[in-house]
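Questions regarding the structure given below will be posed in turn.
The complex appears here without one of its protein chains, the remainder shown in place.
Take a look at subunit A:
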Amino acid sequence: MNQSLLLLILFLLAALILYLAAKLYFLKKEFKWLELEQENNSQLLNKKELKIKELERNIKVKLEKARNIHQRMLPDRLAEPADYFISDYYQPAEYIGGDYYNIFKIDHGAMDPFFDQYLLYFFDVSGHGIDSTLLSIFVNDSIENYFKLRHSPGEKISTRELMNYIDQRYQKEDFPDDYLVCLFIAVLDRKKNTLSYSSGGFQYPIYKLANQESLEEINIGGLPISTALGALKDSRQEKTVDFKKNTTLFLSTDGLLEQSSGSEIYFQQLQQILKKYKFLPAPFLKDLIRSDFYNFTGDNQGSDDITFLVIDRPQGELINLHLSRENAEGKKLEIMEFINQNSWSNHSQLGTLKDIILSQLENLNSELKIKALNNQQLLIFSLENSEVGWESLINNFPELTSITEKDLNLAHNQLEDILFSREEIYFSSSKDRIYFMLLKKENLN
């Protein structure tokens, strides 16, 4: 009995071992198969990942190309009327945006002495892709075409008509109905000292700063250009604002103004800056706003283009000189006379400013344009030369101060006013221009 039971147990144990061995064999086989499948999947996954990366790279390269095209389309320099200072700032969105701006002198041919006019425009097209670059090209092309085909020299320019022309052309192209163009077009008339404009689509105003007056908001809204709306012939009227001496205009697309930081929108902060520092000439006000804006945003780059223009018609005595190697000696005397008018003020930095200007006049190898302004508050020199950079000049005069350095003050205490001292020479530089400013009084703000 015991032997039979033992045999049965042995048999059962042998069967169990066989079963487990078989199970182990199949599990191992299944595991190997799974391993193989995993390897295949992983290879497939790697292939897909590589493909995605390649597509991403491809898109990035294409966007980069479109961004370069967009940047190249922007004007190298803006036309600046003799008694104005104009400064611009443009920072594209992460990839590309659709902002564009330009200022050029309107060609009136033989009638030029009677019509001293400049066309000023800026626009923002919806989206931030290659499409928006194509739309920008279209709008620019339309403006160019208008002056080639529709406008005769000496003829009055209506910004309303120009706007309608662009709108009608846009409708004919049948752009997708979810695209839209926000556009501001103005004629700056130096004979009348006015700015006549038509606009559509912008959410935020432009600002006018006049000496004794408070900050004036000018609404540039209205319906945008869109195929969903069709051509709007009578919707965008022409309006006119005075551009007397001592007036500054601040123009911007929505990107700067609607930038938020927490619950704050830059729109509100900008108004305070404009009120406080309206005494600053255009290039310096531009530098200050740029610094203030980046202090406001911190590391947040924002998703839209940042574009703004500062146009300033200052009060005071102005000279505009065009210097070449041939006439440099004669003009030098004129410039020195202009600077020496200020010697009565006993300004501590006048000597250094004189040295800076003289250093540019000596060994003059290319043409140099000089614009200088002298009024009760400040003395400004602007040097323009497209062939030499300004880096060595800035390095040679380490005592020069850039307003962009003032952002340190702002960062530490945003509530504190930036104080401008008459003990300093401020400078602002762009690709081909450099500006120097001396204040005659302390703390003009």
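Annotations for the structure displayed:
Note that in this section a residue touches a chain if its C-beta (ideal position, glycine included) is under 8 Å from a C-beta of that chain, and two chains touch if they have at least 3 such contacts; residues count from 1.
FYI, contacts and distances are computed from a predicted model.
Per UniProt, the protein behind the absent chain is "Anti-sigma factor antagonist"; the candidates were "Anti-sigma factor antagonist", "NADH-quinone oxidoreductase subunit J", "Molybdenum transport system permease" or "Thiazole synthase".
Considering A:100, A:118 or A:179, the position touching the chain not shown turns out to be A:179 (whole complex). Shown as candidates are A:134, A:223, A:319 or A:361; the residue that touches the absent chain is A:223. Screening A:203, A:240 or A:342 against the full complex identifies A:203 as the residue touching the chain left out.
Hidden from this view is one chain, which touches subunit A at 124, 126-128, 176-180, 182, 200-204, 219, 221-224, 226-229, 235, 254, 303-304.
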